[in-house]
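For reference, the structure discussed in these notes is given below.
A single protein chain has been omitted from the complex, and every remaining protein chain is retained in its original position.
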Amino acid sequence: MGRSIYVAPAIFNCSFPDTGNAEALLDYGSSDQVERYARPLLEGDVRSCFALTEPDAASSDPTNISTRATLDGDEWVLDGHKWWISGAMGASYALVMAVTDPDAPPHARASMLIVPVDSEGFEVVRALPVMGHSAGYGHCELRFDSVRVPRDSLLGARGEGFPIAQARLGPGRIHHCMRAIGTAERAFELMCMRAGERVTRGERLADKQMVQDFVALSRIEIDAARLAVLHAAWTIDTVGKNAARQQISQIKVQVAHMQQAVVDRAIQVHGALGLSEDTPLAGMWRIARALRFGDGPDEVHKVVIARRELARFAA
Amino acid sequence: MGRSIYVAPAIFNCSFPDTGNAEALLDYGSSDQVERYARPLLEGDVRSCFALTEPDAASSDPTNISTRATLDGDEWVLDGHKWWISGAMGASYALVMAVTDPDAPPHARASMLIVPVDSEGFEVVRALPVMGHSAGYGHCELRFDSVRVPRDSLLGARGEGFPIAQARLGPGRIHHCMRAIGTAERAFELMCMRAGERVTRGERLADKQMVQDFVALSRIEIDAARLAVLHAAWTIDTVGKNAARQQISQIKVQVAHMQQAVVDRAIQVHGALGLSEDTPLAGMWRIARALRFGDGPDEVHKVVIARRELARFAA
Amino acid sequence: MGRSIYVAPAIFNCSFPDTGNAEALLDYGSSDQVERYARPLLEGDVRSCFALTEPDAASSDPTNISTRATLDGDEWVLDGHKWWISGAMGASYALVMAVTDPDAPPHARASMLIVPVDSEGFEVVRALPVMGHSAGYGHCELRFDSVRVPRDSLLGARGEGFPIAQARLGPGRIHHCMRAIGTAERAFELMCMRAGERVTRGERLADKQMVQDFVALSRIEIDAARLAVLHAAWTIDTVGKNAARQQISQIKVQVAHMQQAVVDRAIQVHGALGLSEDTPLAGMWRIARALRFGDGPDEVHKVVIARRELARFAA
Partner (left out) sequence: MGRSIYVAPAIFNCSFPDTGNAEALLDYGSSDQVERYARPLLEGDVRSCFALTEPDAASSDPTNISTRATLDGDEWVLDGHKWWISGAMGASYALVMAVTDPDAPPHARASMLIVPVDSEGFEVVRALPVMGHSAGYGHCELRFDSVRVPRDSLLGARGEGFPIAQARLGPGRIHHCMRAIGTAERAFELMCMRAGERVTRGERLADKQMVQDFVALSRIEIDAARLAVLHAAWTIDTVGKNAARQQISQIKVQVAHMQQAVVDRAIQVHGALGLSEDTPLAGMWRIARALRFGDGPDEVHKVVIARRELARFAA
């Protein structure tokens, strides 16, 4: 496909998944890779995608993937099936995680490869509809059918796919949380404006305590979420990504719930209008639901958080 | 439009809004109206719709509608704007609530009229998309532009529109609750099947306590909802619609929350698959959200429930 | 101790733990045991207690108990430590679960013994204070120091302690749930009466939507709980205790949460008065909390419920 009519303008480069890909390339790439892939991304000339998730592997456990990359002379040959690959349409290249060493220990089986989307055998099967939204959000299903890339397409070392994915996901999660706070603030504004305008039985919705309850809880939850995200970001900046892992898991759970709760209340104040496409709320509702499992479901993060806490108190 | 390619087969006649319309026609219609409108509905030869909700009036307060019907000789002339009118496409006729006596007290201002959809000036503007599902669910926007119907198109007495709508909505709510329980049971099955199949980190989801928590809470909530709906139905059958109003408001709140919670958990167990159209869950998610405000939002029902209880204890 | 000034009148025989003990004696006792122990209990002449729980064993797993009973000639000799034994003060005898066969499989290690409380070595150490209520609720700590009872004090067969305890607990749980519904209804009445009387900023609490929210949710939850308990009781009566185990676990979780939520709201409407002993609410708050783990914590019941449901869908 290569550059196409779908190529997004430079302003999209603060979007998922380009932010995370740029960080991964800068952290693990050779100087040549930085020049060829990171620079045009940062300059807004191209977009990219990140191909990890597969239909037959729980995305909470990336050691289960089955896409294979085998060396054939000076080339890697990829075969496999991925889905929910955001932004694949119009992307210039993909970072693809594939098994290169099936007999290695689970966390050393996979490597990360840079694969141009116009490579032969690289098929964008379809954009997956989300919540009935036929156009979806550009989350694509991909197939690799003997896709060949040069031997030096490896990002980082052979077998280093898993740690690269992990390093990429932590900051990726905080970006998602930041976007979710913006979404929630917008839903909050819409809720307050509607409550101020809509009159029923002679009283504005804004004057009814049940609506005031929605507003107060939403303000409390949004502010708490923002402070937690700022704290996690400050921890990354001052102590590093690794030290911030607990906070990142915490905000992932907290912010996803907050976002869904706030959008739910905003829809309730709008009634049927909130399900229509006449406001952004219906779109927010679809996105909010996805954050509860995207980049690790609530449940996986909660287990991780609890184990770290419990370990502090173990005899 | 009249009968069209969209006419649903007889099996749909246990669906909304035909069930409620048939009851209203049998309760309030003349023998001629029963013969012309109720019989073909019950025999599955036609479908119908119910046109109450308007864009500019809070649907929780139907005394606010502004669609007008004025007598001109032997005909009623209708002008107005309605939306979220389910099943209007393919319906044979609509029950339309319109203001006939603007100077009467609020609850006596409106009347109910039987209006064939192929009447001149009866426009189905569009099917409203729901949650980005472009086809929507056949919830239509309608306009009436000088639509003329004979004087005897009145269902019940002049000014009786409000009580007919109320009488129709009570049983309509219990039908919605029954459908919601079926939806929740189906979501529950999908959740359990997925949990039994999906393996992550060497363990089935079904063996993880956080998923067991979802399953147990869902079973408790579904069973509680079913018993409450059966109890409300038994009250209608034994003591009457009016005596069951408190129970109907109660199940409306309880069942809508239960349905949303169960579908939410089922989606969480499915991950991204749950947002796709490859399972019925995404469709359920859209419908579940609507029941929280359709036929009276949670908040209105809660106020009504509380006032009745508090009145029992007033000095 | 034997009969003491604490002996409760006959009216207490519908109370915990006499109801369950009477059932166990009728189901498993010899005709002599029924005559000597069950009859005076049912006639209200004596009270009894049930001694299972131990400080060093999770009460959710009664196979872990360590109280021992060993045969010495024609007598059983008991040694051990029990606590939270309700009604031990003033009881005539205890049903004591003790390990008789430590080498048997876990569920066959224990037996049930009938032990008069005036036996030598049977010590009521103290009544445990509950939530700072120094008198507590007669939940006692007991010690058995070489307590001797005749060989025929065995209730049921040797090694049958675990199934007797289980058979006894099922109906015991439904009795607790019935009492909890009564408690919740009383708290609800107090909440409504207070809301009707108390005026703040010129308006009765009953006229404020946030209080109406409390009232409506409480009515919905109490009614749902009552229907679920009635359904479980009907299942026991028509199909048997064993077939009703799923429902009993379900109501145990549902009713305990309902009771705590309703009492919490009633306290909130009373403010500081709700924490004083001037209303029964503070006492209800202590009891309500206990039901969340008494006779099996929420979590154990939820796992049991989920496993049964998931088994229905297993491939």
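Letters A, B and C mark the chains in the order given here, with residues in each chain numbered from 1 onward.
The rule is short, and it goes like this: a residue touches a chain if its C-beta (ideal position, glycine included) is under 8 Å from a C-beta of that chain, and two chains touch if they have at least 3 such contacts.
In this text, all values refer to a predicted model and were calculated from it rather than measured experimentally.
Undergrad: Looking at the full complex, which residue from B:Glu141, B:Asp213, B:Asp264 or B:Asp298 touches the chain that isn't shown here?
TA: Spelled out, the listed residue whose C-beta touches the missing chain is B:Asp213.
Undergrad: If I consider the whole complex, including the chain that's not displayed, which of A:Ala94, A:Ala180 or A:Ala206 touches that chain?
TA: Candidates A:Ala94, A:Ala180 or A:Ala206; residue touching the omitted chain: A:Ala206.
Undergrad: Looking at C:Val125, C:Ala243 or C:Leu275, which residue reaches the missing chain?
TA: C:Leu275
Undergrad: Using the touch definition up top, pick the residue from A:Ala69, A:Val215, A:Ala244 or A:Ala261 that touches the left-out chain.
TA: If we include the chain that is not displayed, A:Val215 is the one touching it.
Undergrad: Among A:Ala69, A:Met112, A:Ala195 or A:Ala288, single out the residue that touches the unshown chain.
TA: From the options A:Ala69, A:Met112, A:Ala195 or A:Ala288, the contact with the absent chain belongs to A:Ala195.
Undergrad: Across the whole complex, list the residues on chain C that are touched by the chain not included here.
TA: Residues touching the hidden chain, for chain C, are 53, 58-61, 64, 83-84, 128-134, 139, 198-201, 208, 210-211, 264, 267-268, 271-272, 275-277, 282-283, 285-286, 289-290, 292-294, 297-299, 302-303.
Undergrad: Tell me, which residues in chain A touch the chain that this view leaves out?
TA: With respect to the unshown chain, the touching residues of chain A are 188-189, 192-193, 195-197, 206, 209, 211-213, 215-217, 219-220, 223-225, 227-228, 231, 247, 250, 253-254, 299, 301-303, 305-307, 309-310, 312-315.
Undergrad: I need the residue numbers on chain B that touch the omitted chain, in ascending order.
TA: 208-210, 212-213
One rule holds in what follows: only the chains that are shown with their structure count from here on.
Undergrad: Measuring between Cα centroids, what's the chain most distant from chain C?
TA: Ranked by distance of C-alpha centres from chain C, the top chain is A.
Undergrad: Residue numbers at the chain A-chain C interface: does the shared fraction exceed half, giving same, or fall under half, giving different?
TA: Same residues, largely: of all residue numbers at this interface, over half are found in both copies.
Undergrad: Go ahead and note the Å separation of the Cα centroids belonging to chain A and chain B.
TA: 37
Undergrad: So what's the Cα centroid distance for chain B and chain C, whole Å?
TA: Averaging C-alpha atoms per chain gives centres 44 Å apart.
Undergrad: Return the distance between the CA-based centres of chain A and chain C, expressed in whole Å.
TA: That gives a centre separation of 49 Å.
Undergrad: Got the chain B residues that touch at least 2 other chains?
TA: Those would be 211, 299, 302-303.
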